[in-house]
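Sending over a structure as structure tokens; questions will come in a sec.
Only a single protein chain was left out; the remaining protein chains are all shown in position.
When the chains are written out, they are named A, B and C in that same order, and each has its own residue count from 1.
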Amino acid sequence: MKRPDLARQLVDVGRAFYSRGWVMGTSGNFSAVLSTRPLRLLITPSAAHKGRLAARDFLQIDADGRVLGRSRGRPSAETRLHLEIVNSRGAGCVLHTHSVWSTILSERHRDRGGLTIQGLEMLKGLDGVTTHDHEEWVPILANDQDMTRLSSRLRDTLAEHRTAHAILLSGHGLYTWGRTIADAERQIEILEFLFEVIGTRER
Amino acid sequence: MKRPDLARQLVDVGRAFYSRGWVMGTSGNFSAVLSTRPLRLLITPSAAHKGRLAARDFLQIDADGRVLGRSRGRPSAETRLHLEIVNSRGAGCVLHTHSVWSTILSERHRDRGGLTIQGLEMLKGLDGVTTHDHEEWVPILANDQDMTRLSSRLRDTLAEHRTAHAILLSGHGLYTWGRTIADAERQIEILEFLFEVIGTRER
Amino acid sequence: MKRPDLARQLVDVGRAFYSRGWVMGTSGNFSAVLSTRPLRLLITPSAAHKGRLAARDFLQIDADGRVLGRSRGRPSAETRLHLEIVNSRGAGCVLHTHSVWSTILSERHRDRGGLTIQGLEMLKGLDGVTTHDHEEWVPILANDQDMTRLSSRLRDTLAEHRTAHAILLSGHGLYTWGRTIADAERQIEILEFLFEVIGTRER
Partner (left out) sequence: MKRPDLARQLVDVGRAFYSRGWVMGTSGNFSAVLSTRPLRLLITPSAAHKGRLAARDFLQIDADGRVLGRSRGRPSAETRLHLEIVNSRGAGCVLHTHSVWSTILSERHRDRGGLTIQGLEMLKGLDGVTTHDHEEWVPILANDQDMTRLSSRLRDTLAEHRTAHAILLSGHGLYTWGRTIADAERQIEILEFLFEVIGTRER
């Protein structure tokens, strides 16, 4: 798929997530792979409102997070996290949201290092899961403003939990990914639904 | 009603349910009867996003769940459940949703085999109910990925509870039906409302 | 204001309330006064979906609830309640909604015969209230399918509580009114907000 198509799709993702309250303020960031050799990533600029993105707002970066071409914006501060996920999982799209439930659950379960979701039909929406009788471990990383340190811990976590479909940052939000933008968007919907079920049930 | 009209109506149902968070990811499935002799059912394809259906996405199946005509998609994995309901209830439309509240209540009340809703005016929205002084039993079936076994249990449950307007699958979601698509849609709205009242009240 | 304008306004009210989940299924009903001498009321037909009304769906009734002119529909079963309110309060519009919170609170406070709302700035949105330091008593009537009996009890309650801005029917919903459609709509918004605050706080 070409850059304009990917950008348009991410604009729509932003609008949909904003209407559900998952990217309030300037929170959240999205990326999609333009090419793999060399790696070129389309990514949301820092401090943009995700519900009102325009296709021209997106930046193109390389494997080191450097912006290519002329551009006014800076890439999202969390660019390195996107690159780690693309490298570790071979993802074509990485989506990051900040919802009320992912914030609450990521704090509540932080000391256990993650949370388990099991026995729910909705799990079948995760890539490769074929039964509700599945145990999904969502690792939770402590939040950190030092992106070098955080991306290194993320790399280790992704390597340790090869089957995880998502990562939570404590008090911060959710990262998930997919082969395509539609796949990653579906996983955000699935996980946010599951977090709401678990959060409401636990109270 | 003709196929294009039924398909268009189901597309609108999908959009409305998606906006309320009842068919997140690729969850949920919908069907409508095209003809009864021989039985022809219009049904959502497997793994489709229910908020962004197009009329051409729907499949036409026969009484054994075989796809008729040329089509790229596979019918929903839960096709047999739709056929059981159509056969048992003479329904013209079957709708299945996965909401947060139906997921929570279907797990919470599973061991009792169902849940009772009574004394609420909203019950009058269910087909044939004329007073709030009504006791609605919603049977809950354990979830199962074996569709032959699950559809057989569903058949028995429908036979045992002749007056039930709906069935819950545990940790999975809601099935209801109606003579028309509008009737089934109304019942989904009524039941989701009642589940939210009960779930909120029980906490 | 003329009939087409009133009908169009009520169509918009229905759409707005439906999007907020206050008139799910075919619940709720709305009326507006066309003329006072003789009394002519525009009212929603029975069993209509309030989110998808058309201006032509509305019925015109007289002071005894009889339908005037040619019409396919029957007036709402709760027509007598609308007439009582118009007569008692001189209202130009009566709106009835079924929300999750009005259902829960009307059951929870039924045995006390009503609920008090006080100390909240939002109370100033009620007609004639000029300070948050106001005590609003919302009477709760037991629900009843006998409309003659219920409307008689409503008449007594309206006479007894001359300053009440609204009435709850237990397990059923909210009635409020205003000089204009906009006034009644504003009061529904205010009361539903206040019910959500109280219901959430009480848990």
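In this text, contacts are C-beta pairs under 8 Å (C-beta built on N, C-alpha and C of every residue); 3 or more make two chains touch, one makes a residue touch a chain.
Given the structure is predicted, the values throughout are model-derived calculations rather than measurements.
J.: Need the list of shown chains touched by the one chain that isn't shown.
T.: A, C
J.: Check each of C:Arg15, C:Arg108, C:Arg155 or C:Arg186 against the chain that is not shown and name the one that touches it.
T.: Considering the complete complex, C:Arg186 is the one touching the chain left out.
J.: Residues on chain A that touch the omitted chain in the whole complex?
T.: 21, 24-27, 49, 98, 100, 103-104, 107, 143, 145, 169, 171-173, 199, 203
J.: Over the whole complex, note the residues of chain C touching the chain we left out.
T.: For chain C, the residues touching the absent chain are 20, 119-122, 125, 130-133, 182, 186-187, 189-190, 192-193, 196-197, 200-201, 203.
Definition applied: only the chains that are shown with their structure count from here on.
J.: Using the contact definition from the top, classify how the chains connect: line, ring, star, complete or other.
T.: Topology of the interface graph: linear, an open chain of contacts.
J.: Can you work out the rotation angle that lays chain A over chain B using Cα coordinates, in steps of 5 degrees?
T.: In degrees, rounded to 5: 90.
J.: Nearest chain to the global Cα centroid?
T.: B
J.: Count the residue numbers both chain B and chain C use at their shared interface, divide by all numbers used there, and answer same if that is over half, different if under half.
T.: Homomeric contact, different residues on each side for the most part.
J.: Counting in whole Å, what is the centre-to-centre distance of chain A and chain C, each centre being its mean C-alpha position?
T.: 45
J.: Between chain B and chain C, what is the gap in Å from one C-alpha centre to the other?
T.: One centre to the other, that is 32 Å.
J.: Two or more other chains touching the same residue: where does that happen in chain C?
T.: none
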